[in-house]
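Working notes, structure below.
Of the protein chains in this complex, all but one are displayed in their positions.
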Amino acid sequence: MNTVDEILDYAIEQEQLAADFYEDVAQRVETAGMKKILLDFAEEEKRHKKILLAVKTGEHELTPEQEILDLKISDYLVEVKTSENISYQDALIIAMQRERAAYNLYNDMAQKVPDGKLKHILLGLAKEEAKHKLFFEAEYDERVLTDN
Amino acid sequence: MTQLTGHSSALDFAQPEPVDMASGKYVKLWQGPQHPGITGNMSLELTLDGDTIIDCKTHVGYLHRGFEKLMERRSFIQNFTVVCRIAVPEPTFNEYLYSHAVEQLSGIKIPERAIWLRTMNLELMRLASFLMWIGGMSGAFGQYTVPNWTTAYRDFVLDLFEEMTGARIYHMYIVPGGVRAGLPDGFEKRARDIMDGAEKLLDQVERVMFNNAVFKARSKGLGIITPDMIDPYGIVGPNARACGVERDIRKDEPYLAYDQLNFETITGKDSDAYERAYLRLQETRQCISLIRQCLDKAPKDGPFQADMPNVLHWKIPAGETYVKAECTRGEYGYYMVTDGSEFVRRVHVRGPSYTHAIAVMERLAVGNNIADIAGLMVSLHTYPPEIER
Amino acid sequence: MKDMLQRLQRDFNISDITERQLRLTTFHVKKQSAETLLRELRDREGYTHLNFMTCIDYIEDDIFTLVYMLHNYDKKNTLGIHVNISRDDEAMISIHTLWAQAWTYQRELREMYGIRFPGSPRVDEDFCLEGWDQIPPMRREFDTKKFSEERFGHRAGRQSEQPRKHMKVELYPNRGGDEK
Partner (left out) sequence: MSLKDLLSPFFVWQRAFEKPYTTLRPTLDRPGAPAYRGFHINITETCVGCGSCQTICQNNAIDMVAVEAYAGRAGDSGLRPRFDYGRCCWCGLCVDICTAASLRMSNEYAWISDDPDSFHFTAGVDDKPWQDNELGYRRAEGYHLNPPKRIEMPMLSAQESLKSFAEVTLGYNEEQAKKEADRCVECGICVATCPAHMDVPDYIHSIRDGDYEKGLQLMYRTNPFPATCGRICTRRCESVCPVGILGEPVAIRWLKRFIVDQVDKKDYQRILEKPIASTGFKVAIIGAGPGGLSAAYYLRQQGHAVTVYEAQATGGGMLRYGVPSYRLPDAELDKDIDHITSIGVEIKYNSRIGKDVMFESLLENYDAVFMSTGLSVPSSMRINGENHARVLSGLQILADVASDRDPGIGKKVAVIGGGNVAMDAARVSRRLGAEVTILYRRRISDMPADEEEIHECQQEGCTIVPQAIPVEIIDADNKQKVCIKWGEAKMVDDPKGGRARPVLQEDKMHTETYDCIISAIGQSSNLDYLSKELQEQLAFEWGKLTPAEYQHTSMKKVFVGGDFANRTADAISAIEDGHHAARGINRFLNPDFYTALEKQEN
């Protein structure tokens, strides 16, 4: 993965894989409510994918300079395994941790490449993932950590 | 006071014999009910022999609004907006007495600042009322310059009321529990300026009205009230003081801050129309002094209202009281009976004109010239609305 | 003061002596003794000033309470003399011979409460209410609201909602306390 396009293609594929993952889990969960939530998550990933496609065609700019708030909620939570009877809290933890992993990946990669267009894109992607993580963490903060 | 044993005879105040109208010797003339002078709507049924009055009957009822009845079905707070209408030129006395009666029966003690603001309000009212009365008295004797001066100057006092209370006539400032607000900024300066002007005006009035040969000639000896009439007729205020009876509730049974004010009861010698008028002129001057003292002594800050219950369902324990104050015309009183409910059981408003305008007027009118009847009536300072309520 | 009241109690059988306020005492006296008592107070005790005379309608007890307020200028003391008269036999002895203004009060009470004062001058003449054809209006049973509703119309276009009822209709029509 050395070119900008390669990186973007990889990222787009990752978003698609994430969407596939949620749809797959959604097929297996037992309650209709949970299924709907997971499908919503899948939709969210497809939206991410669309943004990246737009970046590739030049219709959208990545913004690596943008400051994204890190609530650091997922950093300290116990990892959750996917199963048929996961709760909403579980689903959110999975989502947060996936976004966090993606963020870390792009960030690490960016550290290893020299300054330039490629680094710019990688950092931009990392910020994009940070935004996604914030989305889920904010949801977690709002819905799960009610008494806390 | 000496005992008035000489007047326990019924004959002295027996009704006159009916006049033989059929004889054709006499004429009936109605004065009023348009304002005869500036005394409010009231009419005098006069029987004349030539131009001499041989019989006078007072008719009232043109201003009856049934306030006492209205109060029986309004809450204690609502009534305070009603009572001021009982006496148009002097609404404040009604506000004060109503509030005072309610406070007595409900055991509310008003704060010091409210006491002073009330006192000042009442004295301003007295000043405004006297200014208007002077105009009326002068006008009743055919002099139309002084009324222009005094009634116009009264408007400057009403300006003060407007600033202090938010309204010119029906101030609704004295409310059960205290007053509705403190003094606005700069009020004291403006009030003092207006007092200075009023003092000057009264000197001018004295010069052109009281040192006036015509006024003197017509008012001296008109409608003399003798000391022995005072108690049987229940004559109060300047009408009584003008014949030397030293009675002033402000001094005798001081209320509000009157015990902390420096003033003397003013008395006259023979209570004729001139003497009564002159006494009122002096009392107007006294008023200015009292207002100045209030401005000096009234606390500038602190609460102006006592702790109140929720007035929307204010119940007052059963009780009975009679409160009175010295208004321009003498003893003004509120008799109030409560029965523990949200409504007052009975209010009786005692206005000095009740006797001045009926029993006294009917007696004094007899023997006078028709031309002097308006002057006589104004000299008794009557307000029909306080008769009828 | 105390002596006087004791004496009055003995001579006139006055009752319900109550010190209402500072300088205001009230008591009840029987209808028959009232006139003599008032004369006594005026001539012997210095209560020379009749502040006013009025009436309270205790319709629930079927009585009118007449109130004579007398003042003693020397002692600066006021007495409220209450006289109960039956609403069925609403007549009272006139005191027009005691005070020159008394007949005016009696004329007013005749008109406003329908109380008779035999012998009082001009007592049946209209006072305030020329042409009045209803019951005496100060009686408790006279309903001013009803009277005005019958006599006068309401302004068109006036209607009002109660906050509580309005909110129930708007926000929770099926809930809350069931209407019975």
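Order of writing sets the labels: A, B and C. Residues in every chain begin at 1.
The criterion applied here is as follows: a contact is a pair of C-beta atoms (placed from the backbone, for glycine too) under 8 Å apart; a residue touches a chain by one contact, two chains touch by 3 or more.
For clarity, every value in this text was computed on a predicted model and none was experimentally measured.
Asker: Shown chains touched by the missing chain?
Answerer: Looking at the entire complex, the absent chain's contacts are A, B, C.
Asker: Based on the whole complex, identify which of B:Y233, B:Y278, B:F304 or B:Y354 touches the chain you can't see.
Answerer: Of the candidates B:Y233, B:Y278, B:F304 or B:Y354, B:F304 is in touch with the missing chain.
Asker: If I consider the whole complex, including the chain that's not displayed, which of B:P184, B:G221, B:P317 or B:G367 touches that chain?
Answerer: Per the contact definition at the top, the residue touching the missing chain is B:P184.
Asker: List the subunit C residues touching the unshown chain?
Answerer: Output for subunit C: 155, 157-168, 170-172, 174-178.
Asker: Just checking the interface: what residues of subunit B touch the absent partner chain?
Answerer: 74-75, 77-79, 81-82, 143, 145, 149, 152-153, 155-156, 159, 162-163, 165-167, 170, 172, 178, 180-182, 184, 204, 207-208, 211-214, 216-217, 303-305, 307-313
Asker: Touching the missing chain, which residues of subunit A?
Answerer: For subunit A, the residues touching the absent chain are 30-34, 36-37, 69-73, 75-78, 80, 87-89, 93, 138, 141-142, 144-148.
Everything that follows uses one rule, which is that only the chains that are shown with their structure count from here on.
Asker: Go through the assembly and pull out the chains touching subunit A as well as subunit C.
Answerer: Of all the chains present, none is in contact with both subunit A and subunit C.
Asker: Write down the pair of chains with the top C-beta contact pair count.
Answerer: The chain pair with the largest number of C-beta contacts is B-C.
Asker: Report, in whole Å, the distance between the mean C-alpha point of subunit A and the mean C-alpha point of subunit B.
Answerer: The computed centroid separation for subunit A versus subunit B comes out at 88 Å.
Asker: Return the residues of subunit B touching two or more other chains; collapse runs of consecutive numbers into ranges.
Answerer: Counting only residues that touch two or more other chains, subunit B contributes none.
Asker: What part of subunit C is in contact with subunit B in the complex they form?
Answerer: Against subunit B, the touching part of subunit C is residues 18, 20-21, 23-24, 26, 39, 42-43, 46, 48-52, 54, 56-57, 67, 69, 73-74, 76, 78, 80, 96-101, 103-105, 121-122, 126-130, 137-138, 140, 142, 144-145.
Asker: If you look only at subunit B, which of its residues touch subunit C in the complex?
Answerer: 1, 3-5, 8, 10, 12-15, 60-61, 64, 66, 68-70, 72-73, 104, 229, 231-234, 247, 252-253, 319-322, 324, 331, 333, 335, 337, 345-346, 348, 350, 354-355, 358-360, 363, 388
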